[in-house]
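As you look at this complex, bear in mind that one protein chain is not there, while each of the others sits in place.
For clarity, chains are labelled A, B and C in written order, and residue numbers in each chain start from 1.
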Amino acid sequence: MISFRNDYSEGACPEILEALAGENFIQNPGYGMDKHCFAAQQQIRQLCACPKAQVHFLVGGTPCNLIAITAFLRPHQAVIAAETGHVAVHETGAIEGAGHKVCTAPVSDGKLTPDLIRAVVAAHPDEHMVQPKMVYLSNSTELGTVYTKQELLEIREVCNQLGLWLYLDGARLGSALTSADCGLDWKDLAELTDAFYIGGTKNGALFGEAMVVVNPALQPDFRYIEKQRGGMLAKGWLIGLQFEVLLKDGLYLRLASHANQMAARLKQGFVELGGALFADSSTNQQFFILPQATVERLEQAYSFEVWQKLPQERTAVRFVCSWATRPEWVEALLSDLARLGVV
Amino acid sequence: MISFRNDYSEGACPEILEALAGENFIQNPGYGMDKHCFAAQQQIRQLCACPKAQVHFLVGGTPCNLIAITAFLRPHQAVIAAETGHVAVHETGAIEGAGHKVCTAPVSDGKLTPDLIRAVVAAHPDEHMVQPKMVYLSNSTELGTVYTKQELLEIREVCNQLGLWLYLDGARLGSALTSADCGLDWKDLAELTDAFYIGGTKNGALFGEAMVVVNPALQPDFRYIEKQRGGMLAKGWLIGLQFEVLLKDGLYLRLASHANQMAARLKQGFVELGGALFADSSTNQQFFILPQATVERLEQAYSFEVWQKLPQERTAVRFVCSWATRPEWVEALLSDLARLGVV
Amino acid sequence: MISFRNDYSEGACPEILEALAGENFIQNPGYGMDKHCFAAQQQIRQLCACPKAQVHFLVGGTPCNLIAITAFLRPHQAVIAAETGHVAVHETGAIEGAGHKVCTAPVSDGKLTPDLIRAVVAAHPDEHMVQPKMVYLSNSTELGTVYTKQELLEIREVCNQLGLWLYLDGARLGSALTSADCGLDWKDLAELTDAFYIGGTKNGALFGEAMVVVNPALQPDFRYIEKQRGGMLAKGWLIGLQFEVLLKDGLYLRLASHANQMAARLKQGFVELGGALFADSSTNQQFFILPQATVERLEQAYSFEVWQKLPQERTAVRFVCSWATRPEWVEALLSDLARLGVV
Partner (left out) sequence: MISFRNDYSEGACPEILEALAGENFIQNPGYGMDKHCFAAQQQIRQLCACPKAQVHFLVGGTPCNLIAITAFLRPHQAVIAAETGHVAVHETGAIEGAGHKVCTAPVSDGKLTPDLIRAVVAAHPDEHMVQPKMVYLSNSTELGTVYTKQELLEIREVCNQLGLWLYLDGARLGSALTSADCGLDWKDLAELTDAFYIGGTKNGALFGEAMVVVNPALQPDFRYIEKQRGGMLAKGWLIGLQFEVLLKDGLYLRLASHANQMAARLKQGFVELGGALFADSSTNQQFFILPQATVERLEQAYSFEVWQKLPQERTAVRFVCSWATRPEWVEALLSDLARLGVV
């Protein structure tokens, strides 16, 4: 059984595993006050050309979103997200659990636009309604699409006009940055967002994410919130060390690039077979429309996610490639798709 | 300037004013543990033929919704509401502020249906999403429409099937019960809902609402939540006394009926003038489509709410009648509408 | 049965009742955007010589505390209160329900001191602990004692040194201001606190309190929080009108002064009888130590609060006088105390 179910099925990339083993018997201070966290913070500030950025290492994606929103918003303020956004759908109401409404905008490709953002703000004119205050994007999105540099510039502009924070969920940031469509680099992220996180869990780390708080107005007391909401790891150095490794010599982007290449090959092969795309993704998540019969037979040899039932016995499915996906797995899947039929 | 802006512009109906004055120098125990609250609770239990119902007197509508949801749901559980529902739009995120997501369903007439409820539940299949657990209705709705007895029966049935609590916001309960369309009585409410509140503020009370918790599973420790969330009035007897008066000899329904009659006359006159309805309401809120020019001139002599801008220089407006609306005000408004033009 | 149980047993002082009746059929805008609220806000700003103060009319004391703390603090910040403080004990965890810890200091007379405040701050040095950020005082306190002007000056100074907000719960503010011990006036309150509220419920209003937010840093979006937490009354003008009346020609202080005088006569008489005080109060709450046998017999003719059981068959009890307390009630109580024995 080969899994294309997600990009966090395996452990860590070998470089990380090795570094963890090498450090295992060294004594490090707790709670992220150690030399590995300090070094990785410095690497990130340099990558982003943002010496004033605060960097925090958190245990996972939901904690990142939950803690950032808790730290950045006042109680009556709300988040603007695509209706497919992770915070809107897949976090069991973590944001509402922290007291904040998620105001959603209808999207077809997983992406917010300046007009959608303006419409949400316009619909909330006074104190009888929540006050939209933060734009939540993920790059890449839940549908594998990416925000380009131009799109992010335009969203930044609307945020400036409307007094909104811009927060970017980078659970799959590597897949966006290495996508052919995107055109963003590390410095752009620091210039265009108020805060973003660099996802480790889905790109070769054992676990852990790096929250980068760019805007000084959002920095005070972040560690208090991080601790209060359960996101501060006692052995914080475990995450710091992993990011040290990931960000050295471009490993992070190489891992993401591999995942994207595997996905691109899968997409290309599928399209050549005459297959129809459910979403047009340039990143490591691919969304295909398959006959239901094919889906059922595929499930005997592959693990993947059934995304949505469609009319006429069709089903949208998601295949995810990762740093660990092997080329021969992709070829095997394409063979089986050819054999079972994609239309 | 005559106001049709809402049904809470005036103070209290004369019967209540008189009762408050009469009781003013009597010493009553605090926090709703007084003879007036006890008597009104008993009246409500008898009206509803529900001797086991718990009754609590709260200071307003948002506190009612906020406290009920806080008391009835666990942290991961969500409310199902029409996208126009008061809890979804007009309470500044009070429900999210209490930690709960409001899952909305698209509606054109302000009303949930069994199919809409089923669709929300179906879209939340597992622990990565919130768990819809309560259906929130208001009767009458934000658009003046009403749930009929048959509709409420069907929603009750779907709640039973899906394990959902059914909660009814009765801010304008009187207007629903005395609507020609509705067919519900007090006993039906107690039979078909798990909890509901009887709105006083918008139907002749100075202020205050009566929360009726029918389902014994939802009753424990309600007063703790009421106190914690700031809804328990020190002089609780003020509200108890008002409900004693309102529920004696059918005053509550007579006041609501008057409001509905004023509104019906307004609607009839408007339709006779050839006016177009924005929503087809049988209760005390009327939604008309008017030329923008008429709206602007009307605003010089009347206060009312501009609901929504429409294409072609048209505007949807809301006129609300109340227990205090005088017939001559309605006739004056109709005259002015005739003069200024409604199409 | 005469009640000395609290200062909110009766309705409203006659001046208020009359004003409410006179305004009853006037149509007023909702949610505190009416001429009475505007006028009362202006009166308060003038009284306090603080033209920049924001004033909000809320429904009760717990809502005031809950909403102020929600509006003023970030999630990791805590309140410093006397261990007997209302927010620490008598609000069913309203503050914790809003997410904030109440850090308490041990007191014998209900009053915080600069040293107690410094000790709480010193005990919370880093991000593994909450961050004390607001001092909560009530004046008069739960034990009837008052903060003098000098004491408030000193607490203000420690707040400045430690970066703490100073918030004063004025549920019984009138009783403090008219106490012989206190020496504070309206201007001092605005000068020395960041926010305070003027209690109506316990000093002659039917209900309602006036929150005065002095510090501009704490003012933004207060109405959003007020609405979200259920403290904004639809008929906000009811409270605005009452404060208009209360603050005209010193009525508010006259009512409080009457209550204090009644209490002073009671205290004097009790001491003359040889009675022992449980707390030495110069305000409208008096705390006496009585033989348990006397307590039991008194309860047949008077309502009052049993505060605490003491050794040797003694009991601390609380007698509260109010704007409505009649001199003959006090004399009757003193007679009965003399007859039943106070030692």
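Everything below uses one rule, namely that a contact is a pair of C-beta atoms (placed from the backbone, for glycine too) under 8 Å apart; a residue touches a chain by one contact, two chains touch by 3 or more.
Fair warning: this is a prediction, and the values are worked out from it, not measured in the lab.
Undergrad: Since one chain is left out of the picture, which of the remaining chains does it touch in the full complex?
TA: Hidden chain contacts in the full assembly come out as A, B, C.
Undergrad: Which of C:60, C:75 or C:170 touches the chain that is not shown?
TA: That would be C:75, which touches the missing chain.
Undergrad: Just one of A:82, A:121, A:192 or A:238 touches the chain that is missing; which is it?
TA: The single option touching the absent chain is A:238.
Undergrad: Given that one chain is not shown, which residue among A:23, A:83 or A:109 touches it?
TA: A:23
Undergrad: In the full complex, which of A:39, A:119, A:153 or A:206 touches the chain missing from this view?
TA: Of the listed residues, the one touching the omitted chain is A:206.
Undergrad: Looking at B:3, B:84 or B:228, which makes contact with the chain not pictured?
TA: Reading the full complex, the residue touching the unseen chain is B:228.
Undergrad: To test your reading of the contact rule: which positions on subunit C touch the chain that is missing from view?
TA: Spelled out for subunit C, the touching residues are 75-76, 78, 89-93, 95-102, 127-130.
Undergrad: Spell out the interface residues on subunit A facing the chain that's missing from view.
TA: Interface residues of subunit A facing the absent chain: 1-3, 5-6, 8-12, 14, 17, 20-21, 23-30, 59-63, 66-67, 91-94, 97, 201-202, 206-207, 224, 227-235, 238, 303, 324.
Undergrad: In the complete complex, which positions of subunit B touch the hidden chain?
TA: 31, 70-71, 74-76, 99, 127-128, 130-131, 221, 223-228
The rule is simple: only the chains that are shown with their structure count from here on.
Undergrad: Which one chain sits nearest the middle, judging by mean Cα positions?
TA: The most central chain, going by mean C-alpha position, is B.
Undergrad: At the place where copies subunit A and subunit C touch, is the share of residue numbers found on both sides over half (same) or under half (different)?
TA: Homomeric contact, same residues on both sides for the most part.
Undergrad: Which pairing of chains gives the most C-beta pairs in contact?
TA: Greatest number of C-beta pairs in contact occurs for B-C.
Undergrad: What is the distance in Å between the mean C-alpha positions of subunit B and subunit C?
TA: Centres of subunit B and subunit C (C-alpha means) sit 34 Å apart.
Undergrad: Compute the distance, rounded to whole Å, between the mean C-alpha positions of subunit A and subunit C.
TA: 50
Undergrad: Multi-chain contacts in subunit B: which residues touch at least two other chains?
TA: Where subunit B meets two or more other chains at a single residue, that happens at 91-93, 97.
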